[in-house]
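This is the structure I have questions about; it appears just below.
Every protein chain but one is kept in place in this view of the complex.
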Amino acid sequence: MMSASVARRTFATPVLLGLLLIAFALVAVAVGSKPFNQTIIDIFLKVIFVVGLWVFVGNSGVISFGHIAFACLGGYVAAWTTIKPMMKGMSMPGLPDWLMQTEIPYWGSAIVAAGWAALWALIFGSVLMRLSGIAASIATFAMLAMVNSIYSNWESVTAATSSVVGIPIIRSIWPYLVAALISVFAAWAYGISRHGLALRAARDEPTAAAACGINIPRARLIAFVISGAIMGMGGALYSHSIGIVTPDTYYLGLTFITLSMLVVGGMGSLSGAVLGVLILSTLIQTLRWLEAGVQVGETTIALPGGVQEIALGVVMILILMFRPAGIMGNKDLSLPKRAALETKGPKSPRT
Amino acid sequence: MKRLMTALAATTCLTAPALADDDKIIVGFATAETGFMQAYDKPAQDAAMIRIAEINASGGLLGKQIEVVNADTKTDRAEGAKAGLTVIDAGADMVVVSCDYDFGSPAALAAESAGLPSFFLCAESIKAGIQGVGPNSFSASVLAAVQGATMAEWSYTKKEARTFYRLLDTWTEYNKGICDGFDYMLPKLADATLVGEDTFLNEDASIAAQITRIKALPEEPDAIMLCTMMPGAVSAIKQIRAAGINSMILNGSGVDGSYWLSAVPDLSNFFVPVQGSIYGDDPNPDVTAFNAKYKEVTGGDPSTQYVYPGYVMIDVWAKAVERAGTTETTAVVAELEKMNAEPTLFGPRTFTSELHHQNQARYLIVETNAGKPGVVDEWTISEPIPVADLMK
Amino acid sequence: MGSLLQVLFDALSLGSLYALGALGIALIFGVMRLVNFAHGDVIAACVFALLWPSVDAVAIIFAGNLPWYLLIPFLLAIGAALSVASEIVVFRRFRRANPATMMIASFALGFVIRYFLLMLFSSRPKSISLLPSLSQPVEILGARIPLLQLITIAVTMAVLFGLTTFLRRTRFGLEMRAAAENFTMARMLGVRANRVIMGAFALSGALAAAIALILGSQTGTANIMMGASVMLMAFIATVIGGMGSLAGAVLAGFLLGAIATVMQVILPPDARAFRDAFVYGAVILVLIFRPQGLLSARGTKERV
Partner (left out) sequence: MSLLALSNVSVRYGRLTAVRQVTFSLAEGEILFITGPNGAGKSSLLRAIAGVTPPSGGRIDFADHDITGRAPEDIARLGLSMVPEGRDVFGSLSIEENLMVGTGMHSATRGWKARAATELEAVYATFPILKDRRHSQAGLLSGGQQQMLVIGRALMTNPRLVAIDEPSLGLAPNITDQVYERLIALRAMRKLTLLIVEQSSTRAMMVGGRMMLMRGGEILLDGDARALGQSEAMQAAYFGYGEH
């Protein structure tokens, strides 16, 4: 499956990233404030989403606008499987009986969500993966729009645009940390697997890869399904973090913020995906904090409302201007003096 | 200005652990200060602040001053949960959440799990209360379904409308709520018929196809029940009139206000139910006085009737606290649930252990004639909409 | 007959909006492989240019009060200027970046524009009475068509005709078409990159302003999100039309307008709410069967 030497060589990457995430969790525990705890949970969820996105986008080089659809699928699995049967009967009367009676713990819903999203990734993927380039991007977007349209209108099963409530809220930080760690390690393992290496080869040298017998649509499909599963798990946990789910949570807003984090971090490497989330989230939080006002001596200095978003946009543009391949620029975190995972970026020279 | 400073001071020390402070009562606002919900939250919150200032000026609540802490939801659900936790951490005795159910519920759920009462500023979905949050959650406004039912019954009785067309914008639950109320009422009206129905989406650039369907009817309907909200409403109304359809247009309260009327010059035959009039012609002179007060405090007239629920909210909550003699949740909720047709500046309010919302309410009917809106009537639906029908 | 004609006009007027939007995106994509997500926000900015900044509910009309013969050039100039400025300040620095980076940069720029508007005007949609005389119906062959719908279609046709003439008959147009097809080759023939790209941005911005005018008078609202839905459809139209093919973008724009209108007419009421799902399903089908787009110019190689 994967060569042991590659695994040994690159093992430092997920370990370092994992330690970084654990450090964030420990900071949250040390601060001890509930809102801050929630902030860190939110960051871990973004890590799951962006890492899920990276598995497909980073390895295949195809930008996907559709992955949040899988988060949406997962988010509703949480609603279907964890809400008390009585409440489900009121908000989603169209559910089949066996599902109506099901009530499983949150981690169970995350696992089921991953499977459900993976199934749909397989179905959509087997149609879409033969496309490449911008056509594939638009097709994935159309997929997102379709899922959104269906979930926004299927009154009896998804309660349409109405928020579904009654999802058990998990405010502890640890499940989210564990899920984020699982995604990072899964993404790493996929990246160094035969399939992951083949897909990256296909990304960099499509003709050569095809000549070597790599079935590109199939290689992409595998990545699509794995990343769909990660997104699905993240979607379910997202539902558990705020206790409600609506289709428009999982639409353009989340799509763009996760894509931005991926590109700003550097879509060529797993470290880029994780660091993109951590850096942009930290930036957003700092700006929000400034917007809320900072006490300097006797006076309170506060940025006017809206400056946060504008500043975020400007900073993103500046980062991309000076580091077009993202902050990590296709490199992975590794221990000093060890060879990094060979992740050459997508060929960039334009003709 | 002072209010602003208090608010700022409160926000800045949020990271400090909550102090159990017995000298004051804290109301936490987890509402949108930025983003698109801000346009809805801010006016209602201003009205709430007016009521708080009045209470404080007359000696406070249970002899204590009411203080306010704010946290911004950024019009984002995940941020909403954080904002809720933030004001709870700051020691809020009651949590006020965003106007809309979708955006307010994460904070309301946080309050619920902390055992605190919460109020939606102006949510009009039945879920904004026991059904969607829990036993300690209330909404200060009236159910959307009541608006649809009111318009149907009123236009049937007072305008002799018999043929109705139902045009639903599926964008939000609020819109669907209006049409649900309309659907509930229509079969109860003898010989009123639904001659057609259609849906659209708020963001649709053009609803030409939907209008073509109305025009394909053999006869123009007496009334079109338009279940939509801003900003799509203006576009829909404009396109309906531009196509030469002159039927009565019945709406929910969401299109109240004169700020948009310039977009559809000389609009006529257009009806909106409101809880109080912003046009200076409310039958209750105290409402006009409130409008003046609002202008004095915020520098502008109320732009829609959605200012009013904020005032009602503090009013009923403060009464309940006063009667309970404590801010303790169970006692306050029990007092609130005892309210039956409790008079407020904007009509009577009733809460029961089954419903923390209004399933019947007195509405003023505002007619826009040649571009001029004004109160023409007042209507209360003949019987409350049963909770079972609302839950459908 | 009357209603069939009406459906035709409905489809054409919706298609017109999408076609104009798709052209604006295709023009820029053609010359620099940039999928410009800020386009929708440029549309919104053009609408707001009619108003004086204020966060009150009532809009303070500023340029909106100009007579139409001043208003239209004013707005076109605003659109073009904003678009060119975005090129000079931002996109010029991304010429060598890969498409994903450019796309995210354009998204970030759109974000900045949107929140800037939000700060100046608040999030509340504003009402504007733009060219109110257009809100009347006219009778054609038994169908009562809103005058604005006719004007929308007429304006689109005029814009398409004008643009075609410009592209076919002028030196600059020739250079732009060549550059859209193969930018490097055009440069090797002495075509100045900056001039062509700025021209494309100016045209694209003016097209955004045209959409703003139509949307503004149709909806009577200025709303910070108003460009977004047109932009998404336009973006899809650009792709299924064949990226870089201007004619394809226009064709696909009209096609999408037609599909959306026809779906609304033929779907049973219960399924109507799912209209968009059907439309996007159709998009996927088109892409599967013609991944290179409906009209992909021969000789254009995919460089994304």
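List of remarks:
The chains carry the letters A, B and C, assigned in the order they are written, with residues numbered from 1 in each.
Definition applied: contacts are C-beta pairs under 8 Å (C-beta built on N, C-alpha and C of every residue); 3 or more make two chains touch, one makes a residue touch a chain.
Small disclaimer: the values here were computed from a predicted structure and weren't measured.
From the set C:186, C:233, C:259 or C:283, the residue in touch with the chain omitted from the display is C:186, counting the whole complex. In the full complex, chain C touches the omitted chain through residues 171, 174-175, 177-178, 181-182, 184-193, 245, 297-300.
Operating definition for what follows: only the chains that are shown with their structure count from here on.
Viewed as a network of touching protein chains, the structure reduces to a complete graph with every chain in contact with every other.
Of the two chain pairs examined here, A-B and A-C, it is A-C that is joined by more C-beta pairs in contact. The distance from the centre of chain A to the centre of chain B, each centre being the mean of the chain's C-alpha atoms, comes to 36 Å. The set of chain B residues touching two or more other chains comprises 34, 38, 170.
Touching of two or more other chains is recorded for residues 118, 228, 273, 276 of chain C. Residues 33-39, 42, 90, 152-153, 160-163, 165, 169, 171, 238, 241-244, 246, 248-249, 253, 288, 291-295, 300, 302, 305-306, 308-309 of chain A touch chain B in their complex. Chain contact summary for the complex, chain B toward chain C: residues 34-39, 75, 170, 197-199, 201, 203-206, 208-210, 212-213, 215-216, 230-232, 234-235, 238-239, 241-244, 257-265, 300, 303-304.
Contact residues of chain B toward chain A in the complex are 8-9, 11-15, 17, 33-34, 38, 71-72, 74, 76-78, 80-83, 85-86, 88-89, 101-102, 105-106, 109, 113, 125, 127, 131-133, 170-173, 176, 391.
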